[in-house]
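Some chains omitted; the rest stay in position.
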Amino acid sequence: MKKLTIVVFSGEMDRAIAAFNIAIGAASMGMQATMFFTFWGLNILKRPSAGISPPGFIKKMLAAMMPAGPQKLPLSKLNMFGMGPFMMKKLMKQHRMPDVGEMLAMAKQSGVKVIACTATMELMGIPKEQLGQEVDSCAGVAAYLAEASESTVNLFI
Amino acid sequence: MKKLTIVVFSGEMDRAIAAFNIAIGAASMGMQATMFFTFWGLNILKRPSAGISPPGFIKKMLAAMMPAGPQKLPLSKLNMFGMGPFMMKKLMKQHRMPDVGEMLAMAKQSGVKVIACTATMELMGIPKEQLGQEVDSCAGVAAYLAEASESTVNLFI
């Protein structure tokens, strides 16, 4: 079985859509798809209710400034203080396209493996409880590389 | 024959230059190179005369705000309201480097396959007529994955 592994580094709506489209497409074609969420990409996996809990001033500030969950992501272009994402969501609804939260659920249903990066969780003070139930496991760079080195398609998004 | 497939997601001049350099280089080394233009990357393929025609308010706004064609791309860094791209173009001319439009033509001449993403075209209201004649075909994620899963080098730019 061919494998596809994506590092989801970015926490933006447009890049998340691209990543999920590719992963869901691969799974539906019979490939084993794995998404490794790291850095800003971890924001996509946060529960909407994830508060601003981590100890330490810098982590609190980071938590306050970062979007919590798939419904709150900015756009990488034309963000315009939130107008862009609002318009993009509206456009996607008009075309009956799923939003990022629905894509995450679809990915899980089609068998995509969702992994959260432990180094980022520790650095930014995000405990496992603040991440959604979609997370299959938390792992580091060694686990990513084991998967990637067996994959035909590797992407960094 | 070894294959290389690039997803061109970004619509910025510097990233387009990198993508074309790699694809043209691969083709000249005897590899089969495919470029799959999606999201903001589709702006690179627009005809300069592509107007603001799509029906619907949001699509009209998007069309008005996005660059039309390879001569109008911003930089990802130091854009400075257009000063950056102007300077970069000047610098490239001084070094007798081709600009993005010329690179697109060179890519075609060396046999690089140019594919436009149908999902993006539909979402953003870009009909095929607004894209340049360089486009070989319009296709979706399944066509991309078929190509990518046979490629030795896969990149997301």
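Structural remarks
Which chain is which? They are A and B, in the order written, and residues in each are numbered from 1.
Rule of thumb we're sticking to: a contact is a pair of C-beta atoms (placed from the backbone, for glycine too) under 8 Å apart; a residue touches a chain by one contact, two chains touch by 3 or more.
Keep in mind that this is a model prediction, so the values were computed, not measured.
The complex is a homo-oligomer: every protein chain shares one sequence, and counting across the whole structure file gives 3 copies, of which 2 are shown.
The criterion applied here is as follows: only the chains that are shown with their structure count from here on.
The geometric centre of chain A is 25 Å away from that of chain B, both derived from CA atoms.
Contact residues on chain B toward chain A in their complex (touch as defined above): 7, 9, 11, 38-40, 56, 58-59, 61-62, 65-66, 119, 122-124, 141-142, 144-146, 148-149, 151, 154-156.
On the chain A side of its complex with chain B, the touching residues are 2, 4, 14-15, 18, 21-22, 25-26, 29, 31, 76-78, 87, 90-92, 94-95, 97, 152-157.
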